[in-house]
Every structure is written in structure tokens, then in C-alpha cells.
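Only a portion of the chains appears, each positioned as in the full assembly.
Chain IDs A and B follow the sequence of writing; residue 1 opens each chain.
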């Protein structure tokens, strides 16, 4: 296939939004560096880190949602059409491992 | 500024180490922006975000540890010496709220 060499990712249509959210998170991390540099109060630094953790968690949940609704969905359809479940099995195993990492990280 | 106008923070002696860790985390966030820009596979992006979450969690636990061992400790000593528990009570309440945020973020 000539066209789809780079497959379309689940997050493709929201790519600009993800880029913006990650840019904002990068700014928040730089803000924490400045706080440490200026001897900010430990609790205030901790509060900012918790805010970043929540923002990252929210990005992760968005990506996972799009992964299930696109990549996993397509893999299930492909397995259903062809009887070859190998890609679907791999995609499901990957998704489960990612959910476990997300829950534990 | 005369002497202790800016109080010494619990993390003061590890300040350079914290700065380095946060710098590395900032680089990881930029790495994720690049991945999204280049249409990286969702699961690979998620794995990187989990790595950042773990790194931030570890920074938070370090700051909390130093907060308890310095700020909270000094507040308890001060209350014990003076009988005025107001600062200690505030410090403990803050620490508990920060632990709760940490556990939930």
C-alpha cells in the first residue's frame, strides 16, 4: 500500500489539542523548576506536581480511549473478517499492559 | 536581605539534584510532544507518560519526606518548646492534605 505508510493514529484528529496540552504541561514542569530555584515552600511545590500528575493522567485516559476506539476496534474487525486473530491478540495484550501501567504509575 | 528571610526548605541541600530531575522530566515531556508530532503509536506515547508519572511521583515522595523531616519536625519542636501549637497544627493539616492529593493524583 502506497498511501498509509504512517498509519493514522487514534489521536490524529485531536493532534493539535494534545500538542497544546503537552506544551502546557511542559510549562508547568518549568514552573516547578523555577519554584525549586526560588526556594518555594515544599507543600506549594507538591501541589503543583499533583496538578501536573492530574493533567498527565487526563492525557493518558484520552489516548487510551482513542486507542480502544480506533486501533483495537480495527484489529477486532480485521480478525473478524479474516479469521487471523494474531494482530488483535497483540493489540489487546498491549492495551491491557498499558492500562496496568496507567493504574500503577 | 539579612539572614533567614527566606526560610531554608527541607529540600535545600538536594536542590541541585531536584533541579536536575525536573530538567530531565521537562525533556521527557518535550519527547512526548515530538512523538505526537511524528504520529507515534498510542501505546508508545502512553508508556512514556507512565514513565514521567513515576518520575514525578518519586520527586513528590522525596519532597514529602524532607518536608516531614524538616518543616513538620521543626513545627513540632517549636510547639513543644512554646506550648503554642498553632503552627504545628497548620503544618500537619497541610501535610495531610498534600498526602491525600498525592494519593489521589
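One rule holds in what follows: contacts are C-beta pairs under 8 Å (C-beta built on N, C-alpha and C of every residue); 3 or more make two chains touch, one makes a residue touch a chain.
Bear in mind that the values here come from a model prediction, so they are computed numbers and not experimental data.
> Please state the number of copies in the whole complex; 2 are the ones shown in place.
Every protein chain is the same sequence, and the full complex holds 4 of them.
In the analysis below, only the chains that are shown with their structure count from here on.
> Counting only Cα atoms for the centres, state how far subunit A is from subunit B in Å.
The separation of the two C-alpha centroids amounts to 23 Å.
> Considering only the defined contacts, which subunit B positions touch subunit A in the complex?
6-12, 15, 18-19, 22-23, 25-26, 29-30, 32-33, 36-37, 39-43, 45-47, 49-54, 56-57, 59-60, 63-64, 66-67, 71, 94-95, 98, 101-102, 105
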